[in-house]
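For this depiction, one protein chain was excluded, whereas all remaining protein chains were kept in their positions.
First chain written, first letter: the chains are A, B and C, and each begins at residue 1.
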Amino acid sequence: MNILQSVKFYVFAFILIVICNTGHTQITNDISHDEAFKVLLAAKQNAVDSNVLVNIAVVDAGANLKAFIRMDESFLGSIDVAIKKAKTARFFNIDTGELGELTQPGGIIYNIEHSNEGLITFPGGIPIKNKEGKIIGAIGVSGGTIEQDRAIAITGAESILD
Amino acid sequence: MNILQSVKFYVFAFILIVICNTGHTQITNDISHDEAFKVLLAAKQNAVDSNVLVNIAVVDAGANLKAFIRMDESFLGSIDVAIKKAKTARFFNIDTGELGELTQPGGIIYNIEHSNEGLITFPGGIPIKNKEGKIIGAIGVSGGTIEQDRAIAITGAESILD
Amino acid sequence: MNILQSVKFYVFAFILIVICNTGHTQITNDISHDEAFKVLLAAKQNAVDSNVLVNIAVVDAGANLKAFIRMDESFLGSIDVAIKKAKTARFFNIDTGELGELTQPGGIIYNIEHSNEGLITFPGGIPIKNKEGKIIGAIGVSGGTIEQDRAIAITGAESILD
Partner (left out) sequence: MNILQSVKFYVFAFILIVICNTGHTQITNDISHDEAFKVLLAAKQNAVDSNVLVNIAVVDAGANLKAFIRMDESFLGSIDVAIKKAKTARFFNIDTGELGELTQPGGIIYNIEHSNEGLITFPGGIPIKNKEGKIIGAIGVSGGTIEQDRAIAITGAESILD
């Protein structure tokens, strides 16, 4: 192919892709179970290295549970907290700690925790983004200090970018 | 009976029926599904014009869900927040933002959010009134800032007055 | 382009599309709010034509509420039934009536209705597919007979294929 043909080719291919992806239905991205496992294991390894006992939950783009692990001797009460942190992070596409700054007494969304069968609005929930920056799920970690939980969650979320 | 007697009879019978029916049963006003759609579409148009992604819920005079729409890419967590804002606005016939001023720590109805399976008491819920000023339902909007949500809700609620 | 070039072109374009859609993250399809509205209005028109009063719910690919309408004078109890029918149809990618045949006493999944905060397993819930046959959401209808509910739901679901 000469250059002109080559250019025409790529223009056409681009248009084709756009057409395929356009239309009425939304094209969305969702975390795969392989990715969810990768996130879970990276977070768990970080928890082991930090000597922290945690529960780790991963939800998909629809905020539905995708993967979960509870480390031995970690808090039983953290099962639900970890899952709710992950869901909250995806429900509002936000670091749960940032959300919590807005839900304090006098805050602009005070007591939003009463919605969605209970939100958790302190640190430990982080949206998971793919390489294109699209949110494809979220991770929630509970069991350590909020700083530890948040650091472990970030390590997990960022592991899929490797 | 001659005609005059006949007329008097029917007039009397009519008055009797009116009296009987007035005394016992409440005559109430309720939003129709056409009105609910009008409210929903006016609010959605306002959201589109303002470049905000929201969830919009309309409840009827009985605080039961009447109409709902979730815009693409809007927060998943806003489904329940929008519905709860609409219900809260009708439960207490109030702008949810005004209610929130009374539910803060030390406030006269502190933590009322625990009732009714969860209230939302920040701005975005507005009662819907008909032309006679009677409350016939409520609208709840969630997804933007609380100021945006409230403005969109008001636009929706007022649309049925046109 | 001659035929050979043309063939090479399409092969290359196809490979490119496959590459774009492959990788680690899942590429999924989801109903848009325009489609959800179309489904809702087609179902409602069918209900009006059939002289049936119904509640109609549309959920997205994640089984989250996308659009809803309750016709005047329709059953209040049908709000939740319509939503649960839509969710059930998406939870298991099935006509809810078919599911119900398996949940009877002695059936292979007897009493599955106790899961997912309550399923509805009689007719009226139908998955919504796009033109490529991918499930992008579901519709639930409640208020008429089960035959009417199912017929209205099918009309709604198929409306996006036009």
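One rule holds for everything that comes next: contacts are C-beta pairs under 8 Å (C-beta built on N, C-alpha and C of every residue); 3 or more make two chains touch, one makes a residue touch a chain.
As the structure is a computational prediction, the values presented were derived from the model and not from experiment.
The undisplayed chain touches these shown chains across the complete complex, A, C. Checked against the full complex, the candidates A:A67, A:I112 or A:V141 give a single residue touching the omitted chain, namely A:A67. Set against the missing chain, the residues C:A63, C:I126, C:V141 or C:I160 yield one that touches it, C:A63.
Contact between chain A and the unshown chain involves residues 32-33, 36-37, 60, 62, 64-72, 76, 79. Taking the whole complex into account, chain C touches the unshown chain at residues 26, 62-63, 88, 90-93, 105-106, 108-112, 114-117, 119.
The working rule: only the chains that are shown with their structure count from here on.
Taken as a graph of touching chains, this assembly is complete, with every chain in contact with every other.
Chain-level centrality, scored on Cα centres against the all-protein Cα centre, points to C. Farthest from chain B, judged by the mean position of CA atoms in each chain, is A. Separation between the centroids of chain A and chain C, computed from CA atoms only, is 26 Å. Looking at chain A, residues 26, 62-63 sit in touch with two or more other chains.
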